[in-house]
Structures are given as structure tokens and as C-alpha cells.
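The complex appears here without one of its protein chains, the remainder shown in place.
Let's turn to chain A:
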Amino acid sequence: MTDPNLSKIFMQTLIEDLKSSKIYTDLQNAAQIEITKPGVRLSELKKGVQAGLIHSYETKVTIPSNTTRTYQRTPSLSQKSSEPKLQYPVTPPEHAKEPLLYLRKAQHAWEKRILKSLNSMCTELNIPLARKRPEKEQKEMNSKWTELGVEGPDLTQIRPVYAPKDFLEVIVGIQNPNYHGDNNGFFPLWGIVQVPVKVKSINLLRLQYSEMAINQCQSGIDDSTDIPSELFDLDRIVNANHGPVAQEFSKKGCPSGLRATLWAQMLCVEVDDVDKLYYEQLKTSVLNHDLLVDSLLYKDVKLTATNDDQYFVFEDFLYQVLLPFSRDTFVLNHFSQNSATPPKSYIRGKLGVEEFSVLYPPNGVIPFHGFAMYVAPLCYLYNDPVILYYVFREIYTRYFYRLHSISSHHQGIVALSLLFEVLLQTHEPELFFHLKTVGCQPLKIAFKWLVRAFSGYLSSDQVLLLWDRILAYNSLEILPVLAVAIFSFRKTNLLKVQSYNAAEAVLADLTTLQVIPLIQLSLFSK
């Protein structure tokens, strides 16, 4: 920000943004109270009010320090509305979403395919995309809001729109038109991802994750020995209520008792009355309208979490998060950095007429098989559905949306898949070659892990330890690192397999793994 013009624009945007925030109104109210106080002279109005504000408002001004951090986030991940519209150079909005044309096209084609299958399901089963619920039904649903799992809609005909497997096929099919397609070209990759995106080398990753080195104490492994003096520090960290501090601390993992607080701090989630009201509004819109995506979400929960011996107890929480989520138009904001575009639907009889288009579903996210697993691990931290909701929404719009849209971003699923393949090739060439020869491309197994951020594959405590690192390092790159580590760890058995099914069987049960030592092993021991 050396250009004075630029910083001016930034300042303006920031001020605009602050004006619409809650601190602004709070401060304004406080200032008005200050003015009415006796002892404030007209001639020194500004000074007096400022002094009064600082004096009486000191505590409140320090508390929202975390809120201000919303504006300090790394630009790569959160070019929210706060990113000012610069006068120059003008980038077309679709470039901001995804600079590479062929990836943009691939994403577009993929979206069309999803929408088509959604529409064909509608026609096939003769159910509308949306319908208003009759009054009686609304009341009934409201009365059993906390036990929606008991009598859900009829789901026998509903099937998930797509599964990670279908998505992998699309990614494998992407070709860079600037390269010659033959295998003897100058970009020969052993793996199946053929998109030349730049990925980090192991040395860069080592630097990035240096706090995870073996000589550093990690929560969840080394914390059996209590050190009372550290407890003191912990309190200070928690009380600071400052995202970056929480992040720095969490790089070595969160203690299970403080994880809920630390995550909320890292994600800048502070639920106030306005948020509660907003959630109630979302709930009302769920009660008012029945959407086809509801059935998809129901079906997904029934197929995944309900049958999972770690998450089944949270079934009802999942509906209370996922259904309102589908109605939340705030989620649309993240599409400014997502290569995906929210799908459109048209009011009956007005197909193709732009004025009659609506975004469908309202939040623009069509759930796929396993979507509910993004929420499930969070249920171990938050017992209140409202907080659970906001934490999930923040994690999704910061990180997880990248796991199911095609982009060249270094944390997009394409780059993560490639990173996995490259790391495995470089560090376990023998294993990679063996698996490739017996017809089992490693990514075919690992892809579903990556798309779900390992949720549902690892045991619940391990998922939380892994997600600690996603939030703390502000990066999804830990996922392929772990995937490689798992392959290395089961190498002996994998080298013996002669078929895809056998390899899959070796890697079918990951619930016994301890993720942090595994990651340390593959990052730092070679």
C-alpha cells in the first residue's frame, strides 16, 4: 500500500464498511450519550466526546478488536465486500473468480450438468423445486423443529445429485488446451490430474508448517503431562479474544476444552442478538417453503451421519443447521471469490427471461453426497444450534467451498489433488508406480478424503485436530499432506496389493490413525 491514492480508496471502503457494522452504531449511541453529559463544553465538543468515549467505552473498544480483524484477513482467502473496487486496472469479475478460461469453462459445464440432473429429478418425480407449505404443515414442522429426523419427507426416490466420484471424473477430464495432449509431451504426469497448477514443494510446506515439527509440543499428543504454568498462558490467550493470537496458538492444536472458544475467535464468530434474530428469520423461511434441496439435505444426513456411530446423536442438529443454511442469502457473498456461480431458476412459464430468474437454492449451494459431514464434527464443539450455524457458515465460506469447485486457486480441489499426486510421486515413487501399474491411481482413493476434509473417515477427535490446523494455518494444504502420510504409513500393505479393490480395502478404515504424528512423519522425517 505504498500508493497514497490506493490507501485512500482502501480507507474509504473500510469506513463505508464500518458504517454498516454494529460497532459504528454502538459508538454513535455512546457519543450521543457523551454529548448530553454535563461538563462537555461546546467549544471543545470533539475533544470532550472523544475523551469521554475513550474513558467510558474503553472495555468495549478493546473487545471488538476481533471484529476489526475481519478486515485484516489475508486477501487470498477473504476478498469480501471490504475489498475496494479499484479504479485501475479493471479486471472483469469472472477473472477475479477464476483467471484461466479453460477452468472457467470446465466449472461452467459442471454446473450445467448438476443443474440438469437436478431438473431431471424434478421432472421425473414430478416435484416442484419449491412450494409454499400450507399453514398446518408449517405449524407441525415448527413444533418438531428439534426432532426433524423422526418423520422426514419421503426420500425413497431422492438420490444425491452427485458424489465425489463423479466430480473426480470431471477433474480428470480437464485438459489444458495450451499443451499437446499426447503423453510424450513435455508435461508428463504420472497422476491423473493434468492441470498444470503451481503447487508447493515439500520444503515450502515444511516452512509453512514449521510449528508442527517433531521437536514442538503438540496438543492431543504431548499434553498428557500437565504443566500448570501453561494454563496461565492459556487464559491470557483466550481472554485476549484476538483472532491472530488464537491462530498462532492453535498451530500446535487446540486443547479440547478450549477448542470451541478458539475456533470462534479464529473465525471471528461472535453471536449477538441480531444474529439470533437472523437465524430465526432463516428458520421461518424454512418453515414457509419446502424446497427440493431440503430433501437432498435430508437424504444426505440419512445416508451419512445417521448411520455413523460417531455422529448419529447429532442428527437433529444437522437439520437445524443445513436447512437454514440453504435459505441464507449471505452465503452468496462468497461467490465473489468462488469460481462457481450460483445456479438460476426461473419462475414457471418464464424460462430464460432474466427478470424472472431467481437463485436456487437461495444460498446458491447445491449439496452433494457427504455435504452434511462438513457440519457433523462441529457438533462436538457447540451445543447451541445458533452458534453451530454461524461457525459452520464461516468455515464453509472461508474454506470448504473450495473443495467442490474447479479453480486454479492453490487451495482449490484441483491444486490439492495435484499436490497430493506430486508429493506422493516425489516421496513414495515406488509406491506410486506400483499402484499405478496395478490400475489403482492413488487419487481415486484419496479424492473423497480431500473433498470431505476427512470428516467421517477419521475418528472424531482426529478430525478436530486436523481442522485445528486448517484454521490456524489458514490453509487447506494440510489435507493432501495427510493423505500422502496415510499412503506412506500403509505402504507395506499397499505394495502387496494387486488390484484397486484390494488397495481400497487396505485404506478403508482410517479410524485408528493418529493424524498429527502421521503428518509429522511425512513432513519432517525424510
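In this section, a contact is a pair of C-beta atoms (placed from the backbone, for glycine too) under 8 Å apart; a residue touches a chain by one contact, two chains touch by 3 or more; residues count from 1.
What we mean here is this: contacts and distances are computed from a predicted model.
Student: What protein name does the UniProt record of the undisplayed chain give, "UBC core domain-containing protein", "Polyglutamylase complex subunit TTLL1", "Ribosomal RNA-processing protein 40" or "Phosphatidylinositol N-acetylglucosaminyltransferase subunit A"?
Tutor: Its record in UniProt gives the absent chain the protein name "Polyglutamylase complex subunit TTLL1".
Student: Which is it among A:F10, A:W190, A:Y346 or A:Y380 that touches the chain not included here?
Tutor: Answer from the full complex: A:Y380 touches the omitted chain.
Student: Quick one: say which of A:P177, A:G257 or A:G352 touches the chain that got left out.
Tutor: Once the missing chain is taken into account, the touching residue is A:G257.
Student: Using the touch definition up top, pick the residue from A:T91, A:S120 or A:T146 that touches the left-out chain.
Tutor: A:T146
Student: Of the listed residues A:E34, A:E111 or A:E315, which contacts the missing chain in the full complex?
Tutor: Residue touching the chain left out of view: A:E315.
Student: Contact with the hidden chain only, please: which chain A residues?
Tutor: 146-147, 150, 255-260, 306-310, 312-317, 379-383, 459-461, 464
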